[in-house]
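What follows is a short report on a single structure.
All protein chains of the complex are present and in place, except for one that has been dropped.
After this line comes subunit A, so read on.
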Amino acid sequence: MTDHEPNSSPADHSSADSPPEWTVKSEANDTTLVVRGRWTIDDGATLSIPAGALTPSHAAAATQTLHVDVSGLGQWDSSLVSFLWTVKQAAAKANMAFDLAQLPDGVQRLFALLPAEPEPPAKHQQRPFAPLQTTGIIALDTLQEVGALTELGAETARGSIKALSGHGGMRLRDLFVNIFDAGPSALLIVSVVNFLIGAILAFVGAVQLRKFSADMYVANLVGIACVRELSAVMTAIIMAGRTGGAYAARIATMLGNEEIDALRVFGIPVSSYILLPSILSLMLMMPLLYLYGCGMSIIGGYVVATGMLPDVTGAGYLNQTLGAIDLHQFEFGFAKSIVFAIMIGLTSCQIGLSAGRSAADVGTAATRAVVVGIVGVIALDAVFAVIANILDI
């Protein structure tokens, strides 16, 4: 009789309240696994049997049976089942039959649910590494996206003509809700950002221009930079993050909620009911926010310049600003902000419409809309700069 006792303790073996322990007793034709003590996860029970713990005593003997002695077993939970499962697998490897009959009824029931051994974990579907194919797929996807975007734009334009000619299409209330959301609610953040941009420009400009005694030109710097570029771009970036992300998330949620499907089944055009109010409200509000942003940035510049530069008076600053900027620059910024609005509205709606249907997809859509919006605004602004340069505007 050989005893294998890796985990024995001198404590009272019959006690059902002792720490978990196990022993393997090998006799002539039988092997018995003795399990004693309280087998609960909190007691730090062994969760698997070490390899080699189970060896048939006589190599020549016929198939042996592994019995389990549970007379000293106290409280037990899934840790015992886990341990016995590994015992069962080890027994199968050692070519022994595993006799469950002595086990508590609950353990037997749980055992009936378990497969013979853990199934190999299913692999994620992985595309084989194929750079050409991947490039092709990305290119096709991009083209498809551009196509979808164009189609969406055309549909929305058609919807807006319909709505303007009074043939229904858009609910005016949706438009007002969207306008309020895109306009007045954004005033505070647009003010803060533009005021600070104007102030920062004035500060940087003042330090440099003072060296040339050209203090007064701070007004030109702030006025032209903000009216031509910064106010339009900054306002658009704010709106891409604030409104674009919200549109994408809202539309993606509607998609997951089958609301878009319901519209499609009724034959109610998604473009005029969902997209048109969103895009139109951005188109109406963005130029106004731009104008407001210009004012705020000039005020920011005014505050810093009059505070920092002793030679600059308030009236002088304003006069210099009015002389520096003319209507053309406003027109340029105004046109840009309308284009930015269309771009942000269309892309964020399209991203929402092409999102998946889970909660994570809503988050992804919102993130994508913000990223695409911001990058798009800056890229478009660069295009505008080149065009302006060529046309000498």
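Here, a residue touches a chain if its C-beta (ideal position, glycine included) is under 8 Å from a C-beta of that chain, and two chains touch if they have at least 3 such contacts; residues count from 1.
Just so we're on the same page, contacts and distances are computed from a predicted model.
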item	value
Protein name as given in UniProt for the chain not displayed, "ATP-binding cassette domain-containing protein", "Ferredoxin", "Leucine/isoleucine/valine transporter permease subunit" or "Holin-like protein"	"ATP-binding cassette domain-containing protein"
Identified contact with the non-displayed chain, of A:51, A:265 or A:315	A:265
Residue among A:54, A:254 or A:296 touching the omitted chain	A:254
Contact with the hidden chain (one of A:164, A:177, A:214 or A:335)	A:177
Absent-chain contact - pick from A:45, A:103 or A:294	A:103
Touch residues of subunit A, complete complex, unshown partner	100-101, 103, 105, 108-109, 111-112, 168, 174, 177, 254, 257-259, 261-268
